[in-house]
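Okay, structure first, notes after.
One protein chain is absent from this view; the other protein chains keep their places.
Chain lettering (A, B and C) follows the sequence in which the chains are written, and residue indices restart at 1 in each chain.
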């Protein structure tokens, strides 16, 4: 687990209430680098039932980088979190990433096989990108 | 309940074993007037899943008369029984016939809403004939 | 003032009983309802005592299975005032509507003919008609509606747009509006246009009588009616069902089959090829019996009371927009809160153990019309309580504050 991840897990362990947890998530979203307008295209859009997620993937010097956005606050926070987790890793690291991490921070359900928030599709897109 | 019916119910009450009951039913079939070859037509055929039943309905002097046959012994016996019950009645009597009779002699299941033996369809045909 | 004893009802639903401790509030009943113990027992009893294939066996269980299945058909027929032979068991409302589309409407629509529907329909009562129009060169036409989401059809429109078929909802799963379908059906009948009513959101809330309505087709799902998943009903008027061409062929729907030729059974068996969902349909009939025991009048009045409470609570939420019929309606509440994404609210309500739906609710055309990308929906049923509504209001206020 890279240092950034450890930090995230530690933060999540400290939360006593949903307010704290979601404040943290929403703050992550606020700190997210704004997505270049030119990248907020339909091609980068992941259509879920409930909130929109844009995700752009890029490879530089054998590392993967991700940029994203969402129209919902919480989803945007989760997009930021996922980008924090995966951006800068190489393809092998992404493919072998232990998804128990999301379980640890209590977000498993948000990333499960439902199409409701597009996050699972986002994760799939990242993994597929890494597999190419 | 006309006298013929009473006789039938009484006979059924006496049976101790399936052998006795079905011997009686099969005997009824043996005693059935053979169906005129010219009436053994597709038009008079009632197609069930398992055995064939032919039934011909006729009205004479305001009474209904039925003639029938089947390719299976037991079904033929039941056809004979039904003819014994209904032949000679007038239309009103047929329409108002109390179907609990079949329950009394333990043949309800053979005459229920299944298409398996055509007997239910036979009963329906008789009633429809009487309703016309 | 109390039409139903909610404490007693809650005890009859295993899901509610099991979630008592965790204080879960389930407000997604328009999506699916929970099942009373009577339905769970019906399923267990069927498999324990009866289980057998229908319509084909002479053995004891086969006969008994067929009888129970046909009695279930009778129960459903009585429930909506139909004849038994007009009831087709399907796997759900979507299946029912597609059956009408594939077995009937497809064969009556020609180039230039119109199919009339509304932008308020659930996708299941919209996409099949769109497809037929695409493949047959027909035109999909819309009925307009007022600010209360009440739809209005004129004889003029029916004639001018060459309407050959009409498909509308009885009650909307978004706006809760109870349409005056009887009036529209009357108009359709006058011009001899077949009409389908999607009763998915009506059947568990309103008394329905298809003969009184005089519609040609009526349908609903079992799972929204306290029954099992994988069950549904299509009512098709006798004169119409005779014109159906089966879309699904297989065991049980032919009287004769040979390499050269096959002779079909009569409806409804003709339209139920293969082994049906025997247990499911029997359990659905038991769900209907459960409803009848409570009484639809009582349910309607009780739910109106719940609805009034909910309205009171929602009025206190700042910046709320309700997409809802203020006239006759059922306890469904679709809304948005200005400046906050519906998904954010639904997520945080979930954290607070309150289950509501958010998104387009399978009604994208309506969302487009309302110019929104989705909304929240709280939908109540007989086992919901005033306490739950108040808790919902409190949590909602807190969340809205948190997010602004």
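The definition used in the following text is that contacts are C-beta pairs under 8 Å (C-beta built on N, C-alpha and C of every residue); 3 or more make two chains touch, one makes a residue touch a chain.
All values reported here derive from a predicted model rather than from experimental measurement.
> Considering the entire complex, write down the shown chains that touch the omitted one.
The chain that is not shown is in contact with A, B, C.
> Who touches the missing chain here, C:254, C:296 or C:372?
Going through C:254, C:296 or C:372 one by one, C:254 is the residue touching the chain not shown.
> In the whole complex, not just what's shown, which of C:6, C:66, C:94 or C:395 touches the removed chain?
Considering all chains, including the one not shown, the answer is C:94.
> Which parts of subunit B face the unshown chain closely enough to count as touching?
Per the touch rule, subunit B residues meeting the hidden chain are 18-19, 22, 49-52, 71-75, 110, 116-117.
> What residues on subunit A make contact with the chain left out of this view?
Counting over the whole complex, subunit A touches the hidden chain at residues 47, 49-50, 109-110, 112-117.
> Considering the whole complex, not just the chains shown, which residues of subunit C touch the missing one?
14-15, 18, 24, 26, 28, 31-32, 34-35, 39-40, 43-44, 47-49, 51-53, 56-62, 91-95, 97-98, 101-102, 119, 122-128, 130-131, 140, 142, 221, 223, 228-231, 247-254, 256-259, 262, 273-280, 343, 346-347, 349-350, 353-359, 362, 364-365, 368
Rule of thumb we're sticking to: only the chains that are shown with their structure count from here on.
> Compared with subunit C, which chain's mean CA position is the farthest off?
So the farthest one, by centre of C-alpha atoms, is B.
> For subunit A versus subunit C, what separation do you get between their C-alpha means, in angstrom?
37
> Identify all positions of subunit A at which a residue touches two or more other chains, and write them in rising order.
Not one residue of subunit A touches more than one other chain, so the list is empty.
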